[in-house]
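One structure is given below, represented as structure tokens, and several questions about it will come after.
For this depiction, one protein chain was excluded, whereas all remaining protein chains were kept in their positions.
Entry: chain A
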């Protein structure tokens, strides 16, 4: 897929090492990356090594992990290596050792202890105009702006929805540049990527947009590193507080104005002296359990009045009938992407998920997983409740699914009907001299999770990333 990487991790990984060096100068960036991008075990490694003066011998670190968790250990180490957080060095007596790389270690220590006046975590505004902007109104603003963006994209799918007029030119250009929409004969048409985009959860969408923004920042003469670290700074701010704009650079101010169009930050006017981060910004580096926070609740919910955490509106029965308690044109058109709608009432739409409707969606580029996760995110509380009571009765250890399993399976099967061949870009290792020489790197590739295919008879294997396997082979020689 030629589209922009959907996950922030993929994007970060593709950056060159020098960019990391610049990024890690900011404590807020180091903290955000530490918190969001690393698996649990990697966090333990970093924290254990953070306050050590000397590099720790690799053997010592490796025996710290239980032998049955080798896979987790290697994947943690590989992620740390790819993000340039952990580096391989040697101790004084030439033993292979690990240490936390320097700008990252210094910044993370600074984030934890707070050493110098770097203003890396924003400056709280001292003027107390608390009455003007409450958390509720920030949520409302973020919801309105973000729904406007989504509405702009979906609005052209022929359902006759009024397009939101207050979108700025920059937003539209960004959506075009990211191939989420295309302009044909002065009409906006959503692309396959766009369809996939609108069905994702809000957090993923925001990251997607932000990465598009960072990529396009170079084109309009801004330093992408500066923009990226500003985004990480935003994510560490606190909701409901206003922050000073005086300390920001001109590029950061420009970014701020652009992000305000998406509802990620709020400023009463471009000339105002302070800005407010909205929930879209402050949950950037949080986990996805924050999905059940008011913003996605209001974003997906019917009117915006439902502030209950985790409120949804979709009910699916085992007979594939779907009831959605919503009157939002955006949500209705999203549901219509993969459902055959039957009736529409003032606050309710009903329809049926059929083989044709799913196939139609998949032909547009939507995947079964996207549909399922959309349905699960927006499931009605009644469905969750029903499910929790059922799952407590049989303790099988399988995570309870909110949706009826038969529907989920069938949607997957309908997708598989089309997917018979799967293409993966990667690297083939072949021509090993002996079986032993073949086996070790093959097992290593499997452990770090890059192995896709192998053939013991032909002594070949296929991986998605070759750097670490190559390094492994070099180390053996």
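Everything below uses one rule, namely that a residue touches a chain if its C-beta (ideal position, glycine included) is under 8 Å from a C-beta of that chain, and two chains touch if they have at least 3 such contacts; residues count from 1.
Basically, contacts and distances are computed from a predicted model.
For the chain that is left out, the UniProt protein name among "RecA family profile 1 domain-containing protein", "Protein preY, mitochondrial", "Elongator complex protein 5" or "General transcription and DNA repair factor IIH subunit TFB4" is "General transcription and DNA repair factor IIH subunit TFB4". Here the missing chain is touched by one residue of A:15, A:65 or A:177, and it is A:65. Where chain A meets the omitted chain, the residues involved are 1, 6-7, 9-10, 27-28, 31, 34-36, 39-41, 43-44, 47-48, 50-52, 63-66, 69, 72-73, 75, 79, 108, 110-124, 126, 128, 236-238, 283, 285-290, 292, 309-310, 367, 369, 373, 381, 384-385, 388-389, 392, 395, 397, 399, 422-424, 449-450, 452, 464-465.
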